[in-house]
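Only one protein chain is missing; all other protein chains are in place.
As written, the chains take the letters A, B and C, and residue 1 is the first residue of each chain.
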Amino acid sequence: MSTAAANLQLQDAVFVMIAIVTTGAALGVVFLRNIVHNALCLVLTFLGVAAVYFQLNAGFIGLVQILVYAGAISVLIIFAIMLVMDKEINQTNLPIPSLGRRIAGVYITALLVITLVLAIYFTAWPLATGAGAPFDAVGMLAELMLGDYVIAFEAAAVLLLVAVVGAVILAKGVEKQ
Amino acid sequence: MEFPVLSTTLFVPVIGAILIMALPAKKTGAIKNIAAVSTLASLVLSLLVFIAYDRQQGSMQFTEMIPWVQDLGVNYALGVDGISIPLVLLTNLIGFSAVFASWKIEERVREFFSLLLLLITGVMGTFIATDLFIFFLFYEVVVIPIYLLVIMFGSSKRVTKEYAGMKLTIYLLIGSAFLLTGLIALFVKARAITGVPSMDLVHLASLDYPLTFEIMVFAFMAFGFGTLLSMFPFHAWSPDGYAGAPTAVSMIHAGVLKKIGGYGLIRIGLLVLPGGARIIAPVIAVLALGNVVYAAYICLSQKDLKYIVGYSSVSHMGYVLIGIAALNLISINGAIMMMFAHGVMAALFFAMIGNLYEKSHTRNVDDFGGLAHQMPRLAAGFMIAGLASLGLPGMVNFIGEFTIFVGAFSTYKVFTIIAVTGIVLTAVYILRALGYVLFGPRKPEWDHLQDLKGPEMVPLMVLGTAILLGGIFPFTIMDLINSGVGEIIAQIGTLYVGGVL
Amino acid sequence: MLEFSLHNAWLIPLLPLLAFALIGLAMHRWPSVSAMISILSIGISMLLSALVAVLVFSLSPGEIYEASVRWLSMPGLQVNMGMLVDPLAAVMLVVVTGVAFLVQVYSLGYMKGDPGIASYFGYQSLFAASMLGLVLANNFGQIFVFWELVGVCSYFLIGFWFGKYSARDAAIKAFVTNRVGDFGFLLGILFLQIVFGTLNFQELSAAIPGYTNAAVLLPIAVLLFFGPVGKSAQFPLHVWLPDAMEGPTPVSALIHAATMVAAGVYLVARAFFIFNAIPQAMTLIAIVGGLTALFAASIAIAQNDIKRILAYSTLSQLGYMMMALGVGAMTAGVFHLMTHAFFKSLLFLGAGSVIIGMHEEQDIWKMGNIAPKMPVTTWTFIIGALALAGIPPLSGFWSKDEILLGAYASGHTGLYILGVLVAFLTAFYMFRLVFVAFFGKNTAGRDKAHESPAVMTIPLLVLAVAAVLAGLVNSPLMHHVFGHFINAPGAIQPHPNTAIIVFSTLAALSGILLAWLIYQREVIKAEVIKEKFSMAYKVLYNKYYIDEIYGWLGVRLVDGAARVLFWFDIHVINGFVNLTAWFTGKSGETLRYTEDGQVQTYAIYMFAGVVIVLITALCGVFTALA
Partner (left out) sequence: MIGLSHYLIFSTVLFGIGIFGMLSRRNAIAVLMSVELMLNAVNVNFVAINRFVTSGQAAGQLFSIFVIVVAAAEVSVGLALIISIYRHRKSVDLNNFDLLKW
């Protein structure tokens, strides 16, 4: 019992640590003025979120998160930064000049977070008993993906294809006759 | 499965429109012939329906039903009864005449006639749909061709055609927005009562709704349909719209499109929401007086022929409204008769005005004089339309007016007395206008005008015959109407007006 | 044969209607064929009518024949097209078909060479059909239908020469004035329908005596009387009739003297049971009639146009008939209607003959001493004038006397005196016309005068015979056979009174004598009188300025109100509409600056929306919790 309880407490402590690190990294994404730093913070955030997934018994998703986000997307972003940066590197991520819009942004963010937190607090979540028991998530995902959700799955495939083609055309530019 | 005569009637013009769109734009003769043939086919079919309808049996006949959106209870359901047949017939009479009244159009012929045919289908669809959704769908089908026809082919006088088209369309859409709200409220309430989604009019009519709900929804419908019927003070679109519109559109708009308002008020308003009708009817009756007297007075000061007929049609719709508002068998019979009568009359009037305008490029009463010398046939057409308009016995309009007056008088004494003054005012403005245009010394500047001939005679013959036959043998139409209205009255029980007047 | 004609009396109006349809649809290209069709149809109708009359008058009084077909019906409203053949209808049938036939024959000569002959005869046929339908009607619905139809025929025929502004305006005026009367008439009919649930004369006459609510019956009677006031051109709706003389003269003779304008009198006689139930209504009718009689006769004195004099005379005589009905002498009223139809159409046709003979001259002062040139016209005209003046033993004498007798016997002494005065005035203005136009000193136009062709003079002669003899049917010589048949419960049937006969004859003779003294012997100069009473003369010459007053009222009230309301419509109602449009446009104009093209601004709006929705939802949750 005590080991289980200790285990739980350890898990809690780990979650708090992950949350702090991730949130800090997210703040870094937004507030640091160097776009490259932002990108690196973003990678850190992705990894933090992946850690949360692992904690939530969703190992497969965590892996996907690391591969896709921390791996592919981050690289893409850094490439993009590399392609478009031509200014002083420490001035690459400035806030917008309009003070009014910044204040509006603060208000909206604050209101949204407060209402969401209130909503979360006041919602009676129908928590499942015995949650957290490990199960074959990957197998079920496979069944769902190729069963009930096969159309969505195929559509996602097409979407990716279209995105790739579109991205190539957009980035390459259409040659003028 | 029987031959789907209503669907055929309904979609023959659409087929015509598709054929026309497939033709090259230069083949104007073929385009006009296709339009004429398809409207003639519809006319013949609707005449068949008129004759073949079993008046003893009553109720909806020639019904067709194909399930469509089952989750919403929407069916493609058609059917006609004594109320809708005269209006379907009216639509086709006017549609056929309108094609010939536009025979002289030489620009964008293909667009014109295909839009016109779509318009005819749309109007006809509202009268034969027995499903609320289909009713509304066809109503919306009407709006777009009207707008395009007005701004593409209209004429600008006191107001520009763009203004007229825009005003017309926006009014129609505002009306339809209120209507839609009412319809949705009705649908939702009915589903709450029975648990079954249904848009079927008969089903909706068979339910009992709470009184406050009926009043509210009826008020919405009265506004929506009232706008369509140019109920005072929502009539502002009507004269401007007619003045701006090309002849065929004026004919169809004044002739049948307006009647959708009265038809809907009876078919959906009275039948489904009798309780609301009882409370709101006196309000409608007061506004109807506004139509009758106010618009008739304005006619007296008009110089443009289309404005005269435009305001006069507002005035005549007052009779229809007071007939509906009186809520008894006789008055509603009269209201429907009046809708038919006014339809043919107004269409004939606009056809004649359009013809004259096409040749003389003016519609100002003061510019004319003594035209009966040069154009006796046109003068005959004007005379028939004018005398019908002022309710001369022997013309179908008299039947409508007289019946309305008898019915309305038993409900609203004072209002009816005021409404009857309309017959005097109508006589004044109609006779003055006709007198100034047709009579008086021959004016040499109009010697070059050619009298009606060939295709131009068709509107006069078709509509004039309808006016006279209906007036001389009113029982042919009235028995039919009575079979429909009698059923409504039987279904909703005796109606009485809520207020004391 | 007699039975056949009675049961098929519906053919009488139908034949002219068919003639109209035939002319209108097919024959209007051949004028003479059209004329023949029209005359033939009315001729057959006349024969049928005569047969009907013979049969009806051989039945016992009070026996009627009624039949009808369904026309417009629904639960609670039944309007039939029917026929009610009784002595009253039979007399009217004979009068209408007879006069119409003669007038149509006469028109052959009068309208010769007019380009519109075919439509003229078409309208004539339509008029005959409508008038006969009106006469035969067995219910108010039907009578209203034909009432309006004769009105529209009158409109067409007054405006027959539509190239003239005056004809056009007169036609419009006639129709509109009649419409004012019909407004009340229609309301009266509506009242009857609502109160009694039927419009049939027989059913109403059975129901009315049992109905005692005078508060309902009085407005019904007054409203119904509006119709006759308009159609029979009683004061104050008389203004259209003099103007109606713009139509061809035969039309004036048939429609605006003999038949259509008498329809109002006929209606009052037909619905006598309603009016008679309400003494106040009867008094109103009598006073309106008497007033019109005097008023029109006084105007006639000062007119110079031959047709206008006759028109005012018609007004005056119609007033006489109304007065007769109003005092309860229904027989006398109808009797005078009949005799008047003959001698007044005779006078009009004679006037037409003069007008043709004088080449479209209508001013009596420009005629003068045409008697030798136009003997037939002159002598028939004089017979008509004598009949109108009421000189025994011509027809006008008998009927006018009955009216005066009725007024006296019913105790309306004031109206009686008024009647005698009118008789005097009538004789005076008629012989003023005769002496000036036919025997005047002025010889300027005499040479061009010529007698009309036989096709015109023969109808004159026939009518002259009728004008002489028609009065005998209700004379002691024929044992008052007319009054025996044409009567109504409650109508008075006074015994002849020698004093009254003598007195009214003396009044008429003195009128003639005065006219002779002034205009023939010139013992008293007309100019002198004119000078002396210049004010009165002016008022009379200008018809009491009633047209001017109506014109002023029409312009001020109706057209003024129309302009005001149009202004209101354009600027207030349309203004409101345009204001909403302007407001929408303006707010769009203003609000578009919120779209600054910055993607983040849009994001702000979007999330602001999300926040609002969330807060709303949350509030809902809180209220549910509380």
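What we mean here is this: contacts are C-beta pairs under 8 Å (C-beta built on N, C-alpha and C of every residue); 3 or more make two chains touch, one makes a residue touch a chain.
Since we're looking at a predicted model, the values are computed, not measured.
Trainee: What chains on display are touched by the one that is not shown?
Mentor: Touch partners of the hidden chain, whole complex considered, are A, C.
Trainee: With the missing chain put back, one of C:26, C:206 or C:603 would touch it. Which one?
Mentor: C:603
Trainee: Since one chain has been left out of the picture, which residues of subunit C touch it in the full complex?
Mentor: Counting over the whole complex, subunit C touches the hidden chain at residues 592-593, 595-600, 603-604, 607.
Trainee: Against the chain that's been left off, what residues of subunit A make contact? List them.
Mentor: 8, 11-12, 15-16, 19, 22-23, 26-27, 29-30, 35, 38-39, 42, 45-46, 49, 52-53, 56-58, 60-61, 64-65, 68-69, 72-73, 76-77, 79-81, 83-84, 86, 92-97, 101-102, 104-106, 108-110, 112-113, 116-117, 120-121, 125-128, 130-133, 135, 137, 140-141, 144-145, 149, 152, 156, 159-160, 162-164, 166-171, 173
Heads up, the rule we're going with is that only the chains that are shown with their structure count from here on.
Trainee: Classify the chain contact graph as line, ring, star, complete or other.
Mentor: line
Trainee: For which chain is the distance between its Cα centroid and the global protein Cα centroid smallest?
Mentor: B
Trainee: State, to the nearest whole Å, the distance from the C-alpha centre of subunit A to the C-alpha centre of subunit B.
Mentor: 62
Trainee: Compute the distance, rounded to whole Å, between the mean C-alpha positions of subunit A and subunit C.
Mentor: Result: the chain centres lie 96 Å from each other.
Trainee: Residues of subunit A that touch two or more other chains: which are they?
Mentor: Residues of subunit A never touch two or more of the other chains.
Trainee: On subunit B, where are the residues touching two or more other chains?
Mentor: There are none in subunit B.
Trainee: List the residues on subunit A that touch subunit C in their complex, please.
Mentor: Residue positions touching the partner: 96, 101, 104-105, 108, 111-112, 115-116, 118-119, 122.
Trainee: Any idea which subunit C residues touch subunit B in the complex?
Mentor: 70-77, 79, 141, 144-146, 148-149, 152, 155, 159, 162-165, 167-169, 171-172, 175-176, 179-180, 182-183, 186-187, 190-191, 193-194, 558-559, 561-563, 565-566, 569, 573-574, 577, 581
Trainee: Within their complex, state which residues of subunit B touch subunit C.
Mentor: Answer in residue numbers: 167, 170, 233, 235-237, 240, 294, 297-302, 328-330, 333, 370, 372-373, 387, 390, 392-394, 398-399, 402-403, 405-407, 409-410, 416-417, 420-421, 423-424, 427-428, 431-432, 435, 438-442, 474-475, 478-479, 482, 486.
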